[in-house]
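What follows is a structure written as C-alpha cells; I'll ask about it next.
Only one protein chain is missing from this complex, and each of the others stays in its spot.
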Amino acid sequence: MTEFEPKIVAFVCNWCTYAGADLTGTSRIKYATNVKIIRFPCTGRIDFMLLLKAFGEGADGIIVSGCHPNDCHYTSGNFHARRRWIMFRGLLDMLGIDVRRIQYSWVSAAEGAKWADIVNTTVNAIRDLGPYTDYAKVAGYLEKEAEV
Amino acid sequence: MQTENYTIRKASLEKLFNNLVEKGKTVYAPKAKGKVVLFENVERFDEITEDYIVTTNSAKSVVFPRVEEVFSYKKTKEKTEISDASANSFPDVVLWGSRPCDAAAFIPLTNTFNRDYTDIIYNKRFEKILILTFSCSKCDEYCFCTSVNSGTGNTAGSDILFTKLSTGDFLAEVITEKGKLLVEENSSLFEAKPAESKEQNLANVKTYFNHEEVQSKLQNLFENPVWDEKSRACLGCGSCAFVCPVCSCFDIQDESHGGNGSRLRCWDSCGFSLFTLHTSGHNPRETQGARWRQRILHKFLYMPDQSKVAGCVGCGRCSRACPADINILDTVTSL
Partner (left out) sequence: MNELIKKAAELLESNVVQIVIGYGKGSAERTRTIFITEASGCDQLIFDSRCIQNLAVYLTKAEIKKLGKPAIVAPVPVLRSILQLASENQLTEDGLVVLGVTPESTLIEFESFAAIETYLASHKIEIDEKYQKIIEGIKSMPVEERFAYWVKELEPCFKCYACRAACPLCYCTRCTVENNQPQWIKSASHPLGNLEWHVMRAMHHAGRCTDCDACYEACPMGIPIHLLTKSMLQDVTENFGPYGPSLNKDNTLSSFKPEDKESFIK
C-alpha cells in the first residue's frame, strides 16, 4: 500500500518568501517535494477564496507565507493580509474547515533554512492528518448528481 | 377518465405511505424545520407535518430542481465524451401533501417546458411523479386561489385528491390513470366512497378579484405609476420567484474542472436587477418598478393570453416569503 503523500499548495509573496525559497535551493538544502508554489507580488494580494479553491481542487494542506511585518516590499500589504488571515481563520474554524491544514508564516529572502523547515513541518503534519476529503467531497459536485 | 371516489381511513393512509416507501419510491412530503415547512424526502410517516397552510417552498423541484445538470463532458487525449442528461432515466417520485394550488401549478409549468421547445428532461421527470394532494381545511389572508380559477378543493393537476372528513378519515378522489393504478395496487386500503360531502370540509377562500377582469385591465396599464409605487420597498432578491410553484426562469451556468465539466440549469429570477442586462450594457428593465410590472404582467396577462394557462395559482407564497412584505394580492387588487 503506498503511503499517503500530501498535496500542499503554497501561496507566497515574490519579494520575501519566494526569494527565500530560491535561497533554499541555491543553498542545496534538501526538503520535501510535496509543495506547489504560487507566486504573488504580495501577501496582501492573496484573496481568501483562493485558499478554499485550493482545497476544492484537492489540496490536503496550504502554506501562506510572506514578508515579516515592517518588511513588506509594498510597506503595508502584509499588515492587511495579517488581519485578513485572522478573520478568515476564525470563519473557517466556525464552519468546520480544518484550520490545522493551513500554515501561515513569515519567511524572509534570507531565511532559506526556515522555508525548508516550514515545508517539512507542514508536510509531516498533513501526512499525520491524512488526506482532506471533507471539503473535496463538497467540491466534487461535478462527479455526483445535483441535489434536488 | 371519470373521477372515482373512495374512502381511505386514517390508518390506511399511513399504510399507503409505507407501501410507497417500501416499493422504493422517493417520497417528498412537508417537513417542519424550525420556522419553515419544506418539501423534503421523507421515509417515515411521522416525519410529515400536517401543520401548514402551504409549505414555505413549492414542490416544483421534483420536476424543475434548483440545480440540474443538462449535460457533462470528459476530455481525454483521444476524445471528448459527452453525457446528455436527457438520456438519463429518473426515479419514481411521489409528491405527498401538495395543496390544490401546488398541483394546479404543474399545468402552466408543463406548458412552459413544452410550449416552444420540448424539454425532454422536464418531461421525463414529470412522467415519473405521482401527485397526492391534500385539500385545504384552513386558509389565511395570503391565499387567493379562488380569484385565479382555483380553489381549496380543486382537483386540477392532482392524481389523487384527499380531503379530511369530520370522522378523521379521508375522501380520496382519483382523477387520473396514474392515480387509478395506485388504488389498484393498494386496493385493500381504499373503501367505498363516504357519505359526507367534500365541500363542508373545505376552507372558504375569499374572492378578491376577477381574473378575466384583471387580465383585461392590464392591457392598458403599462405606463401606470402603480408599478413604481407598489415596488418601492422591493429589495430585488429572488425569493418570490424561487418559492413560486409556477415560476420557471433559469440561468445556464457552465462549470468546469480541468478536463471535466457540466452545463447546469439553475433557478433565476426576473426580480434580479441584472436579469435583462444585455452585453451592450443596456438594461431594458432598469428600474425595480419595470421588473415588478413584468412579473405581474407575465403572470396575469401574458401567460393566460398567449398560453391559455394561469400564471398564478393564488398560493401566496411570494407574499409570505418576501422580506419586504411586497404582497402580490395587494398589487393586483389595487389596479
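Should a chain be cited, it is by its letter among A and B, assigned in written order, with residues numbered from 1 in that chain.
FYI, a residue touches a chain if its C-beta (ideal position, glycine included) is under 8 Å from a C-beta of that chain, and two chains touch if they have at least 3 such contacts.
None of the values given here were measured: they were computed from a predicted structure.
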Contacts of the hidden chain among displayed chains = A, B
Task = With the full complex in mind, choose from B:Ala85, B:Ile121, B:Ala156 or B:Leu264 the residue touching the hidden chain.
result = B:Leu264
Touching the absent chain when the full complex is considered, from A:Arg45, A:His80 or A:Arg127 = A:His80
Inquiry  = Among A:Cys42, A:Ile97 or A:Val123, exactly one should touch the missing chain; which is it?
reply    = A:Ile97
Request  = Provide the residue numbers of chain B that touch the chain removed from this figure.
outcome  = 33-36, 38, 56-57, 66-67, 140-142, 228, 232-233, 235-239, 241-243, 251, 253, 255, 264, 266-267, 269, 272, 274, 287-289, 319, 321, 323-327, 330
Inquiry  = Just checking the interface: what residues of chain A touch the absent partner chain?
reply    = 48-49, 52, 56, 69-70, 76, 79-80, 82-91, 93-99, 103-106, 118, 134-135, 138-139, 141, 146-147
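Here, only the chains that are shown with their structure count from here on.
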Note = The distance between the C-alpha centres of chain A and chain B, rounded to whole Å, is 46
